[in-house]
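As structure tokens, the structure follows; a few thoughts come after it.
Every protein chain except one is present and positioned as in the full complex.
Letters A, B and C name the chains as they come in the text, with residue numbers starting at 1 for each one.
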Amino acid sequence: MAVRVQEADFDVGGELAALRAGRRDIGAIASFVGLVRDLNDDARIEEMVLEHYPAMTRKALEDIVEEARRRWDILDVRVIHRVGRLAPGDQIVLVAVAAAHRREAFQACEFIMDWLKTQAPFWKKERTPEGSRWVDARSADEEAAARWQRK
Amino acid sequence: MAVRVQEADFDVGGELAALRAGRRDIGAIASFVGLVRDLNDDARIEEMVLEHYPAMTRKALEDIVEEARRRWDILDVRVIHRVGRLAPGDQIVLVAVAAAHRREAFQACEFIMDWLKTQAPFWKKERTPEGSRWVDARSADEEAAARWQRK
Amino acid sequence: MTRVNVLYFARLREAFGRSSEELDLPEDQATVGALIGLLRRRGEVWLRELEGRPFRVAVNQEMVGLDAPLAPGDEVAIFPPVTGG
Partner (left out) sequence: MTRVNVLYFARLREAFGRSSEELDLPEDQATVGALIGLLRRRGEVWLRELEGRPFRVAVNQEMVGLDAPLAPGDEVAIFPPVTGG
């Protein structure tokens, strides 16, 4: 499936290989992997827990992918988002977009990430040496998503 | 090494894993893979041969990576470009950029691809049922590179 | 009355000490805004979270604004701005 939400880690190489398997019309694959950093807002991160809204998550991601397909001429998309407990260095999210040409692949991939950051129902809780805290939404993410508003 | 020019295929998953191995400061990896399409300018592509200027190629790619490092706060870069004979569906080029945040990773990755397309000494020759032909440079690639000219 | 199922996530789930509850709204005030007003009137943490800080609402798994209407059986989720990716 194009969109998956799972606790397990994912294999980027395998996902990209599956995206282009048996096809010769793809000229470009742009992809993005988000990872847990060991430092956020000056605090050392020991662990991260990703909560989500199971009934909504897949649909929200599929809607974002559909919007990308409406806007750009792209051939295939893969979105995988992990939930549950993660450690620094762990992979969180994969977005991969296949297209005939690179510009469409890059644009759609960055669009999906920007919208996912503000539209998909995931919440991060970080454990630091000072205790656990919910991560606050960043205004920079709102601004990044607003770039894609249609004029 | 950050930059490689080779006849052999490359393993995207392995390259991305190497880029983040042992690190916990990377929050984002943006990557791009270019592939041989079986159709170009309405002609069926049977084979592609990539010629390059060996004494210049690596230096040209390293200069592009250096320029990206000057412009964005990025942590690591991998560029692999193949030369020699390729078939439709084959991988041509990989650009992967690791950064703390996604915007820098995306920007630097797209910048490196756009500059590579107009600055690195590679030339494609396609074999079609009507014979072989050198691929013409596209004005769209010049325009894409010009986007990054500093004001 | 319009009975809806209200869900809370993340910081709101912890602050309110519950992950869901059923609530009844008068039929002539069955909107997201009216529901939020009803919750704010509980005071304390409800007022702090739903008046002082940004939050988002989804009805039947679609993000909506405060003027969205509610129908019996709707699933209304209230949560902080999302932070995935």
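In this text, a residue touches a chain if its C-beta (ideal position, glycine included) is under 8 Å from a C-beta of that chain, and two chains touch if they have at least 3 such contacts.
Keep in mind the model is a prediction, meaning the values are calculated, not measured.
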(message) I'd like the shown chains that the missing chain touches, ordered by label.
(response) B
(message) Looking at the full complex, which residue from B:V12, B:I29 or B:L50 touches the chain that isn't shown here?
(response) B:L50
(message) Under the stated touch rule, tell me which residues of subunit B contact the chain that is not displayed.
(response) 34, 50-53, 55-56, 59-60, 81, 92-93, 113, 116-125, 134-137
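Here is the rule we go by: only the chains that are shown with their structure count from here on.
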(request) Report the inter-chain centroid distance for subunit B and subunit C in whole angstrom, where each centroid is the mean of the CA atoms. (result) 48
(request) Take the average of all CA coordinates in subunit A, do the same for subunit C, and state the distance between these two points in whole angstrom. (result) 26
(message) Can you pull out the residues of subunit C that are in contact with at least two other chains?
(response) 85
(request) Please list all residues of subunit A that touch 2 or more other chains. (result) 34, 113
